[in-house]
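Complex shown without one protein chain; remaining protein chains in place.
Up next, chain A:
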Amino acid sequence: MEKARVDLPPKGGFSFDLCRRNEMLTKKGLQLPGFRKTGTTIVGLIFEDGVILGADTRATEGPIVADKNCEKIHYMAPNIYCCGAGTAADTEAVTDMVSSQLQLHRYATRRESRVITALTLLKSHLFSYQGHVSAALVLGGVDITGPHLHTVYPHGSTDTLPFATMGSGSLAAMAVFESKYKEGLTREDGIQLVGEAICSGIFNDLGSGSNVDVCVITKGKTDYLRNHQLPNPRTYISSRGYSFDRGHTEVLSTKITPLKLKAEVVENDAMEE
């Protein structure tokens, strides 16, 4: 008699089989390659008409700035955007993946995506990887049920908040929010407050810097204000440009060596067809 095979659902997450081997190798002195982290300030807040998200634009690789002007506000759906902090590859991959899943879902249901759908997809994915997918996200959007703002942590827990900050610059930005946030802010006040919070992160946290990106999501309309503020311009650029006239540098000696023109004609065998 054949034993009935139970159809198991596909297992997600990592297989931890090689962990013991890796530990032994590290003890013997093997260095695993490092990750590029975004060392970030990302914020979100709910205002009277919807949600405003903000992010800085510096991506770091240890002590070096890898990208001066990267995009940390990722597209999820026309009405949902997500800021990502943590490992750059993880935030990119996870948001891209959930964005495609949302698109397929929209085709199947023929309705606008909801923020909690994105939230549930993100949190169940991150939980199944037990925190090894290092993505800390601020997810915001406006759907049929209203404006929503959530934070998602690498281990898969989520918070629903009126204002949120994540990343290494989160304390500096949170200080600004805690002292200045009010409910029912207007669009201008909201954008101003988000800009202030990101600037606080840019100037007080070493992992954040460069420019401010802002995304305003309201019912039916989204404004992605890339590089809304550029508080770190390049200073000391010569306005005259860098053309130097003859005579600026003293010529000590001149030696002219004419190059003989050499043309080589190689006898090729005719290409055989």
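Everything below uses one rule, namely that a contact is a pair of C-beta atoms (placed from the backbone, for glycine too) under 8 Å apart; a residue touches a chain by one contact, two chains touch by 3 or more; residues count from 1.
As a convention for this text, contacts and distances are computed from a predicted model.
**Student:** With one chain of the assembly withheld, which option in "Rab-like protein 3", "Creatine kinase S-type, mitochondrial", "Proteasome subunit beta type-4" or "Sorting nexin 5" matches that chain's UniProt protein name?
**Tutor:** So the chain that does not appear here would be "Proteasome subunit beta type-4", according to UniProt.
**Student:** Where the complex has a chain not shown, which of A:S15, A:Q31 or A:S179 is the residue touching it?
**Tutor:** Checking the options A:S15, A:Q31 or A:S179, the one contacting the hidden chain is A:S179.
**Student:** Among A:L119, A:M166 or A:V212, choose the residue that contacts the chain missing from this document, as touch is defined above.
**Tutor:** Counting the whole complex, the residue in contact with the absent chain is A:L119.
**Student:** On chain A, where is the contact patch with the chain that was removed from view?
**Tutor:** 46, 115-116, 119-120, 145-146, 148, 150, 157-162, 171-172, 174-176, 178-179, 183, 196, 200, 203-204
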